[in-house]
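Let's turn to chain A:
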Amino acid sequence: MLEAIGLTKLYGQHTALDRLDLKVNPGEIFCLLGANGAGKTTTINLFLNFIAPSAGTARINGVDVARDPLGTKQDVAYIPEQVSLYGTLSGVENLRYFSALALNRHLPRPRLLELLEQVGLDTHAIDKPVSAYSKGMRQKVWIAVALAKEVKALLLDEPTSGLDPHAANEFSGLLTRASQSGVAVLTTTHDLFHAKHTGTRIGIMKRGRLVESLDSAQISDVDLQKLYLAHMGA
Partner candidate 1 sequence: MILTIAKRDLLERWRDGRLIWAGGVVLLLLLTALGVGYGHRQEARAEQRAAQTSDYADWLKQPRRHPHDAAHQGMHAFKPDAVLSILDPGINPYIGSTIWLQAHRQSEVMFRPAQDATGLQRFGDLSVGWILQVLGPLLVIVLGFNAFAGEREQGILRQTLSLGVPAPSLLWGKALAIGFGLCALMLPAAVLSAGAVLVGAEAGTVADAGWRFALLAAGYFLYLAAFVFVTLGVSAASSTSRVAITVLLAVWIVNVVIAPRVMSEFSRRWYPTPTRLEFNSALSADLKRTSDQTWQTNFGTTERWGRDVPLSKWGLALRLDDHASYAVYDRNFGRLWDTWQRQQALQEWSGALLPLLSMRAFSMGAAGTDFAHHRDFTTAAERHRRLIQDAVSDDLVKHADTLGGQHFAYQSGPELWQSVPAFAYHAPSPQWALAQSWRSLLCLSIALGISLTFSWLSVARQRAL
Partner candidate 2 sequence: MIKNSQAIRLRMVMANELRLLLTDRCFWIVSLLFMLLIGYALSNGMRQAAHRTEAQAAIVKDDAARRAQQALKLQRIVDGSERPGPFDNPADPTHMGGGYGAHHAIMPAAPLAPIALGQDDLFPSQFKVTYNSKVSFISDNDIENPWHLLSGHFDLAFVVVYLLPFLIFALSYNLLSGERESGTLRLLLSQPLALATLLCGKIATRAGALLAMALLVPVMTLLLARPETAAGGAAAALCWAATVGAYALFWFALVLAVNALGKSSSTNAMILIVAWVVLVLVVPSLLNLAVTAAVPAPSRAELATRTRVVTAEAMARNNKLLSTDYEHVGKPGVLLPEQGKLRIAGRLRGMYKIEREVDDLMQPELDRFDLQQARRQALVSRFSVLSPAAVASEGMSALAGTGQRRHAWFMAQVANYHAQWKRFFFPRVDADRAIGIDDFGRIPKFVWQEERAQEVRRQGWLAVMQLLAPSALLLLFAAWRLRRYSVV
């Protein structure tokens, strides 16, 4: 579903991503771990065609994102670390607009309310301006957009950073439900716990290279931590 083949990105002399080979099948949740600057966000940006690769390809549903940027965006939903919305519009208005852009048609209000309920957004806040929302609330609106798209792949960039444990837990639940319905998820994170307990596969990135790739079920919390720190230390 999500595939990177020899994906490379160079900025002058600096190698941000070095020949990444990666495959996320439907139903899998692949968690990319790594320090700041390891290349996690670069990977996400390459899948979204926000930057052009220096070499290699990124494919969504078998299609090269550079060849068909608009078409491939049909099939993927992106959730950034910081969700920004239009502050003067309400939650439901933002959802209506972005989902319309995604689907090329406006969803009826009942459907919008249904989506917001699905993500657990407080009903009182729905029609209030987004400038008053917390980070978690904004993220929920954006997840609703992603759900509206009914896509087969999700790209998440540090989704739980800055969320309190309850919200983070809620979010993990959503992810699990999504993967159970066959969605391929690629997520970057710092959170080892979240990676171990939500992800089906874990990858560790260091200085642009995928140095480790393993099944999360086959390693314990403690060993994962040791492995991660070992890579970071060297």
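Operating definition for what follows: contacts are C-beta pairs under 8 Å (C-beta built on N, C-alpha and C of every residue); 3 or more make two chains touch, one makes a residue touch a chain; residues count from 1.
Selection rule: all candidates are chains of the complex that A comes from, given by their letters.
For clarity, every value in this text was computed on a predicted model and none was experimentally measured.
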item: Touching candidate - 1 or 2 - for chain A as found in this complex; value: 2
item: Candidate 2-touching residues of chain A, taken from the complex the two chains share; value: 45, 48, 50-51, 70-71, 73-74, 76-78, 80, 82-86, 88-89, 93, 97-98, 100-102, 104-106, 142
